[in-house]
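Only one protein chain is missing; all other protein chains are in place.
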Amino acid sequence: MRRITWAEYTALDVAQRIPFLAKDAAAEHEPFHVLYAQQFTRQMLDELCALADHIRRLHKTPEGAAFLQTLLPNRAALNLFAQPSTRTFMSFQAAEMRLGMQITDIRDMATSSQAKGESLQNSVRTFSSYVDLMVMRHPDRGAAELAAYEMNMAERRIPVINGGSGQDQHPTQALLDIYTLQKALDEIDGKKIAMVGDLLRGRTVRSLSYLMKNYKGVELFYVAPDRLRIGDDIKAFLKRQHIRYSELDNLEEIVPVVDAIYMTRIQWEWDKAAGATVGGEGQYDPRFVFRREYLDRMKKKSCLMHPLPKINEIDPELDYIEDPRIVYWRQERNGMWIRAALIARIFDVDKKIFSCRT
Amino acid sequence: MRRITWAEYTALDVAQRIPFLAKDAAAEHEPFHVLYAQQFTRQMLDELCALADHIRRLHKTPEGAAFLQTLLPNRAALNLFAQPSTRTFMSFQAAEMRLGMQITDIRDMATSSQAKGESLQNSVRTFSSYVDLMVMRHPDRGAAELAAYEMNMAERRIPVINGGSGQDQHPTQALLDIYTLQKALDEIDGKKIAMVGDLLRGRTVRSLSYLMKNYKGVELFYVAPDRLRIGDDIKAFLKRQHIRYSELDNLEEIVPVVDAIYMTRIQWEWDKAAGATVGGEGQYDPRFVFRREYLDRMKKKSCLMHPLPKINEIDPELDYIEDPRIVYWRQERNGMWIRAALIARIFDVDKKIFSCRT
Partner (left out) sequence: MRRITWAEYTALDVAQRIPFLAKDAAAEHEPFHVLYAQQFTRQMLDELCALADHIRRLHKTPEGAAFLQTLLPNRAALNLFAQPSTRTFMSFQAAEMRLGMQITDIRDMATSSQAKGESLQNSVRTFSSYVDLMVMRHPDRGAAELAAYEMNMAERRIPVINGGSGQDQHPTQALLDIYTLQKALDEIDGKKIAMVGDLLRGRTVRSLSYLMKNYKGVELFYVAPDRLRIGDDIKAFLKRQHIRYSELDNLEEIVPVVDAIYMTRIQWEWDKAAGATVGGEGQYDPRFVFRREYLDRMKKKSCLMHPLPKINEIDPELDYIEDPRIVYWRQERNGMWIRAALIARIFDVDKKIFSCRT
């Protein structure tokens, strides 16, 4: 891999950075570090979904679970979550456990040597001494990327996965959304997908929109209050990619039309931080709430998704209804399986897993 | 299992709730969720003690220990301790480790999505996505019960064990006390047991008193300062169950008479919270202190117990005397073994353990 300075690296655009995130020069599109949803090709998405399915099946029997735990006995993972996130933290940890990795974590950077004046680069290099994989969530924008760069320069290069740093992307969340769509709908090509709620500040709808370029004939419906509409950069991207989309201000009308409804939480905390005194968790605009009766109007083969946590944007009664179309709890668990698949692929044990038919 | 609402469930008394905590309708008294000491029958207590003994014996050899770790390779445990408790936390964790479980923990709820407004029900459902067992200690009274109820309604029903939530019961502490009594005295039927100290606010003496209904001919001696006497509800329960008991205000006189002395700490923190300015850790009433010389007056076959932590209610010199009757340190370790037995039984590997004779 060509060695370049951090200044040179950060002057590149995302597409130009991707080769630096690869395993080696011979496999430019095979992720080693995972920082951007754009790193995933259609073929890789399909293979990761198949691998996740196979891991899940194996894990159902004690023999299969025991086999999985023999895969990475000499690999240790560090989950570095300087920013609180129980959900993503647990999901990664569970994925690593299932592959038999050794696991350690840092949940509070105040306990690190950075308090003594050590640079983040040096801290990362230290952490990397003891482990073979680093999953990183950090309040500083670009922290995961800086860590990946540092690893490229180090004698012991270990992979870095962005676990949702700053307002950067959250690429493994996008992966689990794809996996969930595919499992629920059998295929994503040609499907109609609605995304509802806080489309301005929700990271997940943005990443998912980017990934749609990998699928043919998809149509997107963005349903949001006027002040929280999807960003212009995403719309420009969709136009360039010839992906059909429309913007609406009411969920109800498209419930019977779409194949997937992806609900999101209104992120009031941003409004509060900006000094808002009205509005809040209790005051949902009914046009962006999934009501109990909508379930009866959904297509027979369709799905209701949510990246969670949710507040009131989905009628809580749905939590207690068994219906194959309500998939948001399974979506969480899918995250664990697709993350296990991603890690298995990074460590080149994917073929070994596919060849096991316990 | 019949599905009922939370309001209907909480209107039930403890005896009526027990079937909802069972593995399935066919085994109404076999605990799946463990919330109340009342869930344990005499037969189950005897079987759990025998199982704990067998696990302990197996663990003594590397082969046996390695066998135990093959039992639950595809089971992950979450220790959710929103309230600090190093002692119980470590004990559960050690039990889970010894059965080869994958382990994760949450020790601070502030890192969870509840900060973003998610309901406890939804958080519990999320956590349950990644694990197969949840041990829960939470400051809110009834939190463990709410979690168990939520699991009954979920697609993936996983067991919940109350690790001492709020002022609720602490059923596994009662289990370890029973196990310790049985190991020290060979049997509990017909024994005389003194409970000493803060009987008003000590959760353990209450749970242990309830469990006495499973044994024949037990006689209890409650030794407490006037303001900290055992609750009237317990006395009413003992009368209904025809269990003999008496109340005293001095430990010394019954030392030579009883088979077990169960010391407890005066919980000054409650007095402090209520504004007390006198009294405190340093000022023990000598009538409720176990003095060094009492050891010489105890029966030859008897035991001195304490749920720990202790302050000055037992002469610290006893910490350094080797005497088979001083069992409070072993009592702690017993907790680990009986918790391992309980978890093994919940996951149906008890017979597999009994059949291993390494």
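The chains carry the letters A and B, assigned in the order they are written, with residues numbered from 1 in each.
Criterion: a residue touches a chain if its C-beta (ideal position, glycine included) is under 8 Å from a C-beta of that chain, and two chains touch if they have at least 3 such contacts.
Fair warning: this is a prediction, and the values are worked out from it, not measured in the lab.
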item	value
Residue touching the undisplayed chain, where the options are B:10, B:41, B:86 or B:246	B:86
Among B:265, B:325 or B:345, the residue in touch with the chain that has been omitted	B:265
Residue numbers in subunit B that touch the chain omitted from display	59, 61-62, 64-66, 69, 84-87, 90-91, 93-94, 97-98, 107, 265, 268-269, 281, 308-311, 316, 319-320, 322, 329-330, 332-333, 336
Interface with the undisplayed chain - residues on subunit A	70, 73-74, 76, 78, 102, 104, 106, 110-113, 115-119, 121-123, 125-127, 129-131, 153-156
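The rule we apply is simple: only the chains that are shown with their structure count from here on.
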item	value
Size of the rotation, in steps of 5 degrees, that lays the CA trace of subunit A over subunit B	120
Separation of subunit A from subunit B, taking each centre as the mean of its C-alpha atoms, in whole Å	41
